[in-house]
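For this depiction, one protein chain was excluded, whereas all remaining protein chains were kept in their positions.
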Amino acid sequence: MALFPKVGRKQPGVRFAWYTVVAILLLGIFLHLLPFYFMITTSFKTTQETFAIPPTLWPQEPSFKAWELIFNVTTASSSSERIRTLLPQPMYIYFRNSMIQVLGAMAISLPVTAFAAYANSKLQQGRTARWFFLFFIGTLMLPFAVTLIPSFLLTRNFPFPTPNPPLIPGTENPFPTIRIWNTPWAIIIPAGFNAFNFLLFKGFFDTIPNSIIQAARVDGGSEFNIFRRIVVPMSIPVFAVAAWFQFGALWDSFLWPLVVLQSTDVIPMSVAINNLIQAFQQAGVTNADQAMGASQAFQQALDAGLSWPGLMVLGILQTIPVFVMFIICREYLLKGVRLRGLK
Amino acid sequence: MAKVEVRDVVKRYTAAQEDASRFDRDRPALDHINLTIEDGEIISIVGPSGCGKSTLLRIIAGLESVTSGQVLYNDYDVTDVEPQLRGVGMVFQDYALYPTMKGKGNLQYYFEVHQRTEEEMEARTREVARIMGVGFDLLMGQKTDTLSGGEQQRVAIGRCIVRDPLVFLMDEPISNLDAKLRESTRIEIKRMLRRFKVTTVYVTHDQQEAIFMGDRIVVMRFGKIEQVGTYDDLYYTPANLFVATFIGSPPMSVLPVTRNGAALVLGDGSRFELSDELAAVLPDGPMRLGMRAEGWLVDEGVAYPVRHIERIPTEQAAFIHTMVDGVHVTALVPLDYPQVDEVRLAPNWEQMYFFSATDESPLYTPGIPELF
Partner (left out) sequence: MAVIQVNNLTKQFDNDKIAVNNVSFRVDEGEFLVLVGPSGCGKTTTLRLLVGLESVSAGEIRFGDRVVNEIRPRDRNVAMVFQDYAVFPHMNVFENIAYGLRSRGGYSRQEIRERVDKAAKMFRIEPLLKRKPRQLSGGERQRVALARAMVRDADLYLFDEPLSNLDAQLRHGAREDIMTLHQEKQRPAVYVTHDQSEAMALGDRIAVMRDGFLEQIGTGSELYNQPVNLFVAFFIGAPSINLFDATIEAQNGSYYVRTKDFRALLPERFKAKVADHVDGRVILGIRPEDLHVPRKAPFEVTEDNTVEGVLNEIEPTSSGCAAYLNTVEGEKDFVATFKLRLPASYLGQTIPLGINMDKIHLFDARTEKSLLYGS
């Protein structure tokens, strides 16, 4: 289905409009891809070249130093102490942390959200369904910054969002609480229900004709069986989209892990990279002038690519899992079921 | 094999349950329905959209709950029994096949859920394939969302009969098919129903289909049953004006008339002398005259302009469409009737229906004609 209907494109006024639209879209695509291109080419440049003005489109002196350095840094097999302090753990540890948290969150969130959406779409009716729907969607209206503090307090004294747990009435003892701060659960539990995916699932489940569910009931299936054997196989594309969105959102999430995770054996990659950038800045290697004037050791480090090229490499590493996830989900996206028009 | 009884069922949709824009808030979807379907009988339920026929079917199936009243199978109260346990087979208007399974999976879902043995499942599927005729095996092996409408419909029927149910429930199963396919499919369905002798409830909005399928026909409107009976009952002795105009194709024309002494006067002034029999029965004053296409005597009486002539070769008949007193009227004539601009019509006293001018009650209906 084209932007402009096929018929009529040859008419003069329409033809001009069509070409203009195409040109604008091409420009948009180009601008969209430009940062990625820049990121990849910079990762192969030397530090000096990254500071060159005007910026070069293609590495004049391609160098793999940045890649080597990051992998050495990441596997902690580098000799330089200085470099070791920049990043306490090998990179794959942070990668592991990210994976555990994101996949764990998705493993709970997708079923929970899908069940909620199915119940709201097919099992509840009328006013009840509408109110629950509005309630869940309403949570999307709360900005994250507003709920940040209460959520943080919740992780310290789960389930009470207060700095100190309240006292059990009639005694001096506080309620028992669970402290999930600085554990992967601080990421997994809040992600357990995703209102955006709820909207997605409900929208799709609404398009499933009620007669199919009714036919299954007449056949004798329990509600859960119907969901598992009939609805889920039909919804695979939607699950793929929901998984893809959630993976992207969680993998790149930064502020929340920064707030609730501290020790290096739970920090995800996004926070780890930020820490690395901070370390670079403190070591003074991100500013051209400072860098040029620094000591021998720094010069070595710079030569080794510990600068913007290195950051670019890390950026690419951060992006790759999301991209891979997209490729995986795309397969399932296309396995759609055609609820055919009745002919 | 079951006798199905619906006792004083009322179904109301509350605002909390359903989007009330589909029904008037004041009117219940089903209003004190009483119906007994004998064991092995095929009953058609017919009526305009929104009359409650599908709702009634779903209540018999258990897919909807009643507000009050009872549903009984073989005198056993199943009103609160969930559909999974009622042992019915149902065919839906949009077939409602499971799109991610092949045809075979659709039939076998029932057995899986009830944890029957593999052998039983295979045996029943083979039996159904044999009954459904040539080509059904091919449908078994294909994903149902790749099948055409007619093929999907056959699988849906197969799914309905594979579990040997007590009652067949069919909700407009062939409405979505092409007209030609509908013709051949309904013969197949009727033959199959005759063979199984299972109690069947068949819902449709097409009165010709209802007449073909059902041993008895139930006409519904606005949540109430207007009349139950055989075709002849409904056609020759309709209980009210609605049933009279609903049953019969082309539909009956309704003309406002007045009885003036011994004559019947139409709105445009034409007068017809009443027969003795009718003169004895009809009251004076205004009333409504119902005429079916075959109830007109052609080439005698008053002249009316012809709008067009519709010729139907297979019925060896033609219908003259004309306007009498502002009302659209059809008259039945032989197929080779000449193409004219004007036709003279007079009513045949033996085939006239009279209804009250103010409500829908019948004043006189002809009854089944005496042919011999």
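Per-chain residue numbering starts at 1, and chain names A and B are given in the order in which the chains are listed.
Please note the rule applied: a contact is a pair of C-beta atoms (placed from the backbone, for glycine too) under 8 Å apart; a residue touches a chain by one contact, two chains touch by 3 or more.
Computed from a prediction, not measured in an experiment: that's the story for all the values here.
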Of B:183, B:277, B:299 or B:350, the residue touching the omitted chain is B:183
Taking the full complex into account, what residues of chain A touch the chain not shown?
5-11, 14, 343
Where the missing chain touches chain B, by residue
21, 48-50, 148-149, 178-181, 183-184, 187, 190-191, 205-209, 211-212, 231-232, 235, 246, 248-251, 292-294, 307-308, 310-317, 321, 328, 332, 371
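The definition used in the following text is that only the chains that are shown with their structure count from here on.
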Chain A-chain B separation of Cα centroids, rounded to whole Å:
57
In their complex, what parts of chain A are in touch with chain B?
125-128, 209, 211-212, 214-222, 225, 229-230, 233-234, 337-340, 342-343
Note: in the complex, chain B contacts chain A through residues 14-19, 58, 61, 63, 82-86, 88-90, 92-94, 96-101, 109-110, 113-114, 145, 148-149, 159, 163, 176
